[in-house]
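Submitted below is the structure of interest, expressed as structure tokens.
With one protein chain removed, the remaining protein chains of the complex are shown where they sit.
Letters A, B, C and D mark the chains in the order given here, with residues in each chain numbered from 1 onward.
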Amino acid sequence: GGGAAPLECTDAIGCVEVAAGEPIHLAYMLTVSGATATLGDDSLGGIRVALNDRPDVLGHTVELTGEDEGCSAEGGQTAGTKVAADPSVVAIVGTNCSGAAFAALPAISEAGMLMCSSSNTNPGLTDPEGGWLPGYYRTAHNDKFQGRIAAEFAYNELGARTAATIHDGSPYAQALQQVFAETFAALGGTVTFQGAVNVGDTDMRAVLTTVAADTPDILYYPIFEPEGNFITAQAAEVAGMENTILMGADGLLADTFPENSGENVVGMYLSGPYVTGATYDDFLAKWAEVIGGVPPSGFHAFAYDCTNMILDAIESVAQQGSDGTLLIGRQALRDAMTATAGFDGLTGSLTCNEYGDCATGEALAVFQITEAELNGGWPPAAIWTP
Amino acid sequence: MLRRTLSRVSWVDVFLRIFQLVAAVVILIGLYKTFTTARYSSEQWATLAFAGLAQGSIYALIALGYTLVYGILLMINFAHGEIYMTGAFSTVFLAMYFNRIGFLQSSPVLAIIVLILFSAAVSTSIAVLLERIAYRPLRNAPRLIPLITAIGASFALQYTFRGLFGSQFRAYPDIAVLKGTWNILGFDVPLVQPVVFLAAVLLMVALYWFVERTKTGKAMRAVSEDKAVARLMGIDIDRIIVSTFALGGALAGAAGVFNGLFRPQGVFFLMGFFPGIKAFTAAVLGGIGNIPGAMMGGLLLGLIEALGPNLILEGLGIPAANQLKDAIAFLVLVLILIFRPQGIFGERLAEKKA
Amino acid sequence: MANILTARNVTKTFGGLVAVNDFTLDIAENSISSVIGPNGAGKTTFFNCVTGFYKVDEGEIIFNSEQIQNRRTDVVTRKGISRTYQNIRLFSNMSAIENILVGQHPRLKTFWAEAVWKSKRFRNEELTALEEARRLLRFVGLQGMGDTLARNLPYGAQRRLEIARALASLPKLLLLDEPTAGMNPNETGEMTRFIQHLRDELGITILLIEHDMRVVMGISEQVTVLDYGSKIAEGSPKEIQSNPRVIEAYLGRGAASGLKAGKR
Amino acid sequence: MKINWKTTLRYGLIGGVSALYFSMIGMVELFAGRNLIGTTVNMGHLLLYGGMLAAGLLAARAHHQGKLAQHAVIGLVAGLSAAIPTALLVILHEFIPMQDVFVSVNNALIRFLTFERGLPGLLQFFLASGLLGLLGGLFDGIPTDYRRAVGTGLAGVAIVAVFSDLVTQVLTNLFGRASVNIFFVSKALKPVIALVLLLAIAAFVFMRDRRKANAPAAVAAAPLDKRAALRKQVILFVIIGALLAIAPWILGSFLSQVLFEVGRFVLLGLGLNIVVGYAGLLDLGYVAFFAFGAYTMGLLTTTTNLNLGGGVFNFWLALPIAVLVSVLFGVLLGFPVLSLRGDYLAIVTLGFGEIIRILALSDWLKPIMGGAQGVLFIPTPEIFGIVFDSPESMYYLVLAAALVAAFVSIRLRDSRLGRQWMAMREDEDVAEAMGINTVQTKLLAFAIGAGFSGLGGAIFAARLGNIFPHSFNLLISINALSLIIVGGLGSIPGVIVGAIALVGLPELLREFQEYRLLIYGILLIVMMLNRPEGFLPAEVFKRELHAGEITEPAEVE
Partner (left out) sequence: MAMLEVHDIHTYYGNIHALKGISLEVNQGEIVTLIGANGAGKTTTLRTISGLLRPRQGTITLNGELISELPAHELVYKGIAMVPEGRGVFAKMSVQENLEMGAYHRNDKAVITSDLEYVFGLFPRLKERRRQVSGTLSGGEQQMLATGRALMSKPTLLLMDEPSMGLAPILVEGIFDTIQAINKEGTTVLLVEQNALMALSIAHRGYVLQTGQIVLTDKADKLKKDPTVQKAYLGVD
């Protein structure tokens, strides 16, 4: 109808107006430089595939701009300040690293935006006592879930009674192995050793020798490539590790991992999101089409889900003018995001709680790598779900 | 007499001696505790040591590039770690291809030699190109200036290769013949370790011979001392400097493939950074500018890294000791340099000649 | 006259090479003395021992009745010994005046941090130091060249600047290592007069190493001859000139006869 | 004039190789997504066809003079030949997919290169390249004053379009968001605006050059008398001061944040300048003191982590302690390296820097330092009811600190201590023989340098609110070293310019993400090659370089 009243913003913290013919502006803050660049590339790919799926949102295209957060607090802060200064930004996918999120969040939250992370796992981010701020969401698993599930699997399913862990000095891995260790001990197991390696290390024999000295039933190392590859490969060469089960986490859930790690990877367990076969295959096909090749790491699906959840939320709250103008209430958008329930994502069914944890841990699974994956098959079969 | 001796030592010396003493005592306690608890079998120690030697010989090969260039231009070629990366990273694709067509498994020796040559060729070209573009115009500039272009080149190379080959990790394929073990002194050692070690040592000996005995080698030493006078001797210093970069590049390229045999995983665009720093450390440890020094420095560093955490720190009850392995390596460096400011093999800067 | 510097049985070896061998020397206060000897005789090495660049292996060096062997160079300088170098070693990227200001270092007393708030003491001291530096520059005949970089000065001027820098610390003893090397006879003559002037005007004791016999014989009161690290002769210029051992080892027949002939 | 085809082809090929390089590393494709002018010109074009333009221009220039038609021909040939390498890539891609190895040679790139038309599109590509080359050649041929005007105009438009972030932020702050929409669509300049801007700049330059040319030479060359020069300087200072004071209002929060980052590195640079620039001690582990400052601030003021007086101290109390701790460690770490020279010093300090970072990260010291989880919840500074919780307010804090540091630096440089440092840098042995206690002099350099750095670290911690060991890696030291050398070693204005160039600029290039560091690296090389003495060199170092001759003076013992 021609003479409809102009849209009026009644939102408590303001609105974004998208004029007719203009794109809806999404931003990303990912780590696309430095040693963690694979994480960023991976998440970015997920976002791009999602946007490719939905070229039209309420009659508008979606524009994606982005910043490098460099996986550091200062990088996150600068990127956050920059994104927050652009009032056309509706929502943000990011950050990759929890440290960057902590630093970016104040500015983002203050600006009324919302931010959905594909790989922040630090428990503090969704803890109102620990740094949570309104507008924060994540599809990544809180370490509390994944660490617990991995420990339960190890203790209950594998019957492990002694365990060792290794982290790589990243807040992510450090926290995850800590939760694992605590849960494992609480279940009645013994943690023989909690070790660490450095990013950039290639020689893992020393630390593996230490692990081997206690011949634990399982070794949990929720770290990334390439350090994870080195540990997997070199575990075969260290005397005393023959009977120790190897287990990693979603950081290693990448299709390059088996091939890069060599034979010893066969039989290894990985905890991670339960990405179901058919849909995921579909996603991979789209990836190959849009980005080319295969995803470099394990967070693309979370980013894909984040993007879709945000777009859904926009669709549900945006007021549409007759000329095509959109008015998106920022608080409304947050509310819609928080209200997400049973969202059927690549990473399982997502339901957000009031502090932005959208992955409940229900959709986690444990995978086992077999010869098939070593020879190029992907993904591995989920052998256990909680 | 005593008073006279005392008057010679300054409080700085006293402080340094105390520092050394404390460090030594701590190390000894660590060693003692480690050995008395006997957590590890000699088999395990041997595995670590041999791996350390193999790693060390790779450091040494890279360190030689630093030392050669430093010797001749008094310049830290900060991008040398990247030169190593370019060879290793480009060659991984060839290795994967060889694996796919079966060449790598059917005639491994030939294939490896081809890989080494390819890698050396890539690294050499990049090293020579770098000298031409980024260093030669600055030959007479104060020494910090080429250091900065080297840092710039380091970033440029990293991200060029990232742009070309992506940020993914690659791995060298397994080579069946290198999978076995070898019995050395009663220990079963993965075959690849002594192979890498021996090959590297062979290369280094060849290099040493080259520099000490051949005319080009002598010219290198002359250029390193005084370029103007070297020219007066009929030495084309540009040619000599280029050869030096080429030689260093070739060794780094070879190191890239050795590394791929020994540590197949983790080939990516930043793979050169840490080995570069380590090799630089090794070169300094041995006495920068000194060829045997670089070799010994590299081997020593490899050993310290492999054995240090378990040997020293664990005994002290430090959790996650392995995390501190670089710290130990650097600490040893500091201790040695306090004792011998010119490095292990470095020429004594003599008494200052006035 | 008291001896300002005494070296007793000083020995310095490098590996197997005995550069200075059981060398004993007395320098009278307010005198001009020379050390001569063939190349590689150990003259510079001896200077290096006195100024603390080298640690002596044996023997002692006494300056103003105080042992100074094996002390750090800065300590020796602060006690009142200054020197120049055989191969000029100026701070080549600093201006002439800055070189002299650095030379004044031992005389400046204000606490370094006072410079931040420019205390009165600091300002006064800097002012006098600058004044003094200018005076020294004039004294060595380099007026107007204060802002020239040391490296851009002509060779002779650099030698003079080095002396001015050495003088800036108000030394009691000045060691000059071949001050006229690389100068033509004319300039050499000037330098000779200048050295004499130094002693006469400032009362500084001077010990010099020279190969130019006109300088040595012209101004020294005492000449000591070293060969292979050992003293082979000592005495007045006249005695030395006709000492057969010295002629044999150092002067050569031609130079010796030339000296006699050229005697004024 | 005869056309030298070899030269022409050579320039063409250089341009072509650069185009190929940028295509193969993925820069062209990524940049193609960033519009510069409307939707017609994007940064991909700039990068790709810039090479062709330059090839045409340089090839024509190599021929010195000639008729305009000849220029055109040379440019055309150079431009066309510059298209060859990239065209070959396109053709090759058609037959052998290379994406498994060369990840950036993907369909999107090919589509961009062929104008979305597949192989036939190559014709268009050649056409475009030839045209650009031709324009480049012609450009070289037109009279100088026109060339200058047009060149400046084009450069101006390009700069505004590339750094549109900066422009839009300033516009938003001064005139509101709406003003941006007059000039820009999203991040791109509107075509009309671009044209107007081009003409305006060109006209301005043209007029100015004309006026200058007509003005009697004597007037321009007349030396300003001293008073006037002084007055000019005072005015300059006042203007700079005023600009610094109101910067946050003009620039807004993001650019204030960038300024904060610049300020932080200015502090680091000033400190390192004392160590490296004045005292000549090459320190590659300088970040350690920054870490001491930051961690001291963090641990003293936060209530989490260890309860080491947590929360007892506020920012203002903790600040001097943080500086003191850094100074203390400056001296302590200075000891072992006293006897080391040159590059030995460099590697040992690098080692110290790494040791400190590794210790901060370690599980061993986790109970104290927080390990990988860092130190969280560092309170924001607060005084007289002013809370320093925004980039704008923190900017003032870092500005004040930088001013203090610069002041102290200048005063020390011009004092006896400054001369001691300089002498030591020139010749350590002789300096010592001048009565200088080199031990003390070196330690003072380390200590003061560490103090500045610690100050920076403390403020950094307060601004971030949480610190992690990864923020104190080797790259910080390297960046600090690079910036003081790029700015001009030993020069205080140089530190500022260096920080703007190497910290500020990359921040503005944040949207170019993974290529930021590539650009940074190339920039470092180019800057050093063109201005080895740095942008604003201190006198001493200028002298050192410009003594330049074919050979170095032989150093003989």
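One rule holds for everything that comes next: contacts are C-beta pairs under 8 Å (C-beta built on N, C-alpha and C of every residue); 3 or more make two chains touch, one makes a residue touch a chain.
Given the structure is predicted, the values throughout are model-derived calculations rather than measurements.
Among C:183, C:206 or C:240, the one in contact with the hidden chain is C:183. Counting the whole complex, the residues of chain C in touch with the unshown chain are 14, 17, 36-41, 44, 86-87, 152, 154-157, 178, 181-189, 211, 213, 249-252, 254-255. Of the residues in chain B, those that touch the hidden partner chain are 215, 218-219, 221-222, 225-226, 228-237, 347, 350, 353.
Criterion: only the chains that are shown with their structure count from here on.
Averaged C-alpha coordinates give centres for chain A and chain D that are 33 Å from one another. For chain A, the set of residues that touch two or more other chains comprises 33-34, 37, 41, 169, 194, 196, 198, 293. Each of the following residues of chain D touches two or more other chains: 103, 358, 361-363, 429-430, 433, 514, 517, 541, 544, 556-557. Residues of chain B touching chain A in their complex: 39-41, 43-44, 47-48, 51-52, 55, 159, 162, 166-171, 174, 190, 259, 263-268, 270, 273-274, 305-310, 314, 319-323, 325-326. For chain D in complex with chain C, the residues that touch the partner chain are 407-408, 411-412, 414-420, 422-423, 426-427, 429-438, 444, 540-541, 543-544, 547, 556-557.
By the touch criterion given at the top, residues 10, 12, 15-16, 19, 70, 76, 93, 133-134, 137-138, 140-142, 144-146, 148-149, 151-160, 162-168, 226-229, 231, 277, 280-281, 284, 288, 318-321, 323-324, 326-327, 330-331, 333-334, 337-338, 341-343, 349, 352-354 of chain B touch chain D in their complex.
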